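Below are the structure tokens for one structure; questions will follow.
A single protein chain has been omitted from the complex, and every remaining protein chain is retained in its original position.
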Amino acid sequence: MEPEILLKVEGLTRHFGGLAAVSDLNFEVRRGEILGLIGPNGAGKSTTFNVISGFHKPTAGKVYFVGEDITGRNPARISRKGLVRTFQHGSLLREMTVYDNMLVATISLMRTRPERDRRVRETAEMLHLSDQLHELVGNLPHGLQRMVSIAIAFSRRSRLLCLDEPLTGLNQIEVASALAIFRRIRDEFGSTILLVEHNMKAVMEICDRIVVLDHGVFLAQGRPIEISQNEAVISAYLGKRK
Amino acid sequence: MAKLPRALLVAASLCAVIGSYFSGSDFAANLIIWVAINVLMTASFRFVLLIGELNFAMAGFVGIGAYAGGIATTMYHLPLALALLLGAAAAGLISLVVGFVTLRAKGAYFLLVSFAFTEVLRLIYSKVDVIGGNSGMIGIFPPAYLARFYPAIVVLVVLFFLFVLYRMERSDFGKILVAIRNNDDLVQTVGIDVHLTKVWCLGIASFVTGICGALLAHANNVISPGDFSFLVAVYTLAYLKVGGESHILGAVLGAIVLTLLAQYALGFGAYEHIFYGAAIVIGVLLLPDGLFGLAQRMLSGRRWPEGSGS
Partner (left out) sequence: MDIYVQLLVNSLQIGAVYVLFSLGLTLIFGVMRIVNFAHGEFFALAALLVAVAVPWLIDFGAPLPVAYGLAFLGALAGVLVLGKILYEFAFRRFQRDMIGSFVLSVGLALLLQGLYIEIFSSASRKLPTLIEGTLRILGGAITTQRLVLCVIALLVAAGMYWAIASTRLGKALRAVSEDHEAAMLQGIPYRRIALSGFLIGTLLAAVAGALLAPVVVIGPVIGSSYLIKGFIAVVIGGLGSIPGAIIGSILIAVIESVGGYYFDPSLATIAMFVMVMVVLLVRPAGIMGNG
């Protein structure tokens, strides 16, 4: 059986003032998988995310979501089609409560307050945030803040969640908890996850497949075990160490 | 944040309406009207601050409301209510168009575009003769049988729209506005078109601002382009800074206190500049949450503000 392709990136290129941040990138995300997008710093991962989610227009290439061409569409439209992303540095509304953060995510999905309220509470419970619902996000410890950003994205029950370095700054227990939640999101709700991460151990543990970028160019793809033994990948990472 | 007893607010509002009917002297009546209109202008200015923008185009929309209302009354002899609504509608609709174009800019840039818009409008008013050109429009009166009630009408209308703005702020739409101020990329990412939402916000605020303009026109009976310079927004900013930005009652308090103070403080000309300038400077430097924030803190026993105002 052919795996259903949820997101397809074709020939994606993005130039930034003379530099090619991403060049001729091709990869696809299959329904129900957790795909890791990794690479040394400057590899073009964030740029790829920005283009996929509509925050930047590509210089060339196309992005297809569930078969539809979403290249260059604006982020709100793409989001309403079922693709949600988080941001590396704070995907949060710091001066608002946890409840309101998630509430805002449900507004374009549901018309009435009771419906929105129920979705927020269900999501909070899944992510162990029920006790913090009325806290201001800015006052929460870092680990919980990260959870809130995932909660905001997940409130939408989108088909595809694009998470940009969600595990940064989390300790081991928090990471394990987050990974368990990713699995639940995938298993219980059928969502697909595209994950950019630097935490290699977590990536190897949770991802079904991995795509590796280096200097904006596709380097390798495959299952974690294949990638960990891939010579080109190893030298790309080693070459970056000072 | 202390929740103000609803009963108290309703009682105060009723007193305001009744009191304004029995206001007696012309001076008191005019003062009440002036204060009430300033309150609503400050509240509508504050509404745009919810998305994090300083609406320096406000004077332009006050002007549109005033001229539209004035035209409705003097040239078409429409009833007062219709004149007010037309003023509001004109301001609101034009703001949707202007906002769609100008809200693409942010911060300092939006400020300048708004300011430019206000000045362009003012120059246009002074060149269009059918509305009086530089000398302005005269003879804008509420119908004779309503003249006695005018202060009460103004207060009623102001209270009604204050309530409307308050409810909008507390609704889910209001939460989106505050979210946009916090992190507009995130709001895009959860499926909300930020640009359109900002335009609606300006539209709603300008509708209310238009009402203020029309009310003003019928109160002063004479309007001219000079009434609608960007100083209008600056004075409104003073009211808001002194009163406090974080709650709509801050806008109310600031407008009341400063308008009354200005009446009793000093006369015209330079003193006006010094007064309002000092008010803003003091408000910004010494009262980060404004008088309302100060009152809240005193009532709940805390001494120092928790960080600066919104």
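We just call them A and B in the order they show up, numbering each chain from 1.
Everything that follows uses one rule, which is that a residue touches a chain if its C-beta (ideal position, glycine included) is under 8 Å from a C-beta of that chain, and two chains touch if they have at least 3 such contacts.
If you're wondering where the values come from, they're calculated on a predicted model, not measured in any experiment.
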Among shown chains, those touching the left-out chain: B
Selected from B:79, B:107 or B:226 as touching the chain missing from the view: B:107
Of B:143, B:226 or B:277, the residue in touch with the unshown chain: B:277
Residue in contact with the excluded chain [from B:47, B:117, B:239 or B:292]: B:117
Chain not shown: contacting residue from B:165, B:237 or B:255: B:237
Positions on subunit B where the hidden chain makes contact: 52, 54, 101-102, 104-109, 111-113, 115-117, 119-120, 123-124, 126-127, 234, 237-238, 241, 269-281, 283-285, 308
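The criterion applied here is as follows: only the chains that are shown with their structure count from here on.
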For subunit A paired with subunit B, centre-to-centre distance based on mean C-alpha positions, whole Å: 43
Subunit B - residues contacting subunit A, complex: 172, 175-176, 178-179, 182-183, 185-194, 310
Interfacial residue positions of subunit A with respect to subunit B in the complex: 53-55, 74-77, 79-80, 84-87, 90-96, 100, 103-105, 107-109, 113, 116, 152-153, 155-156
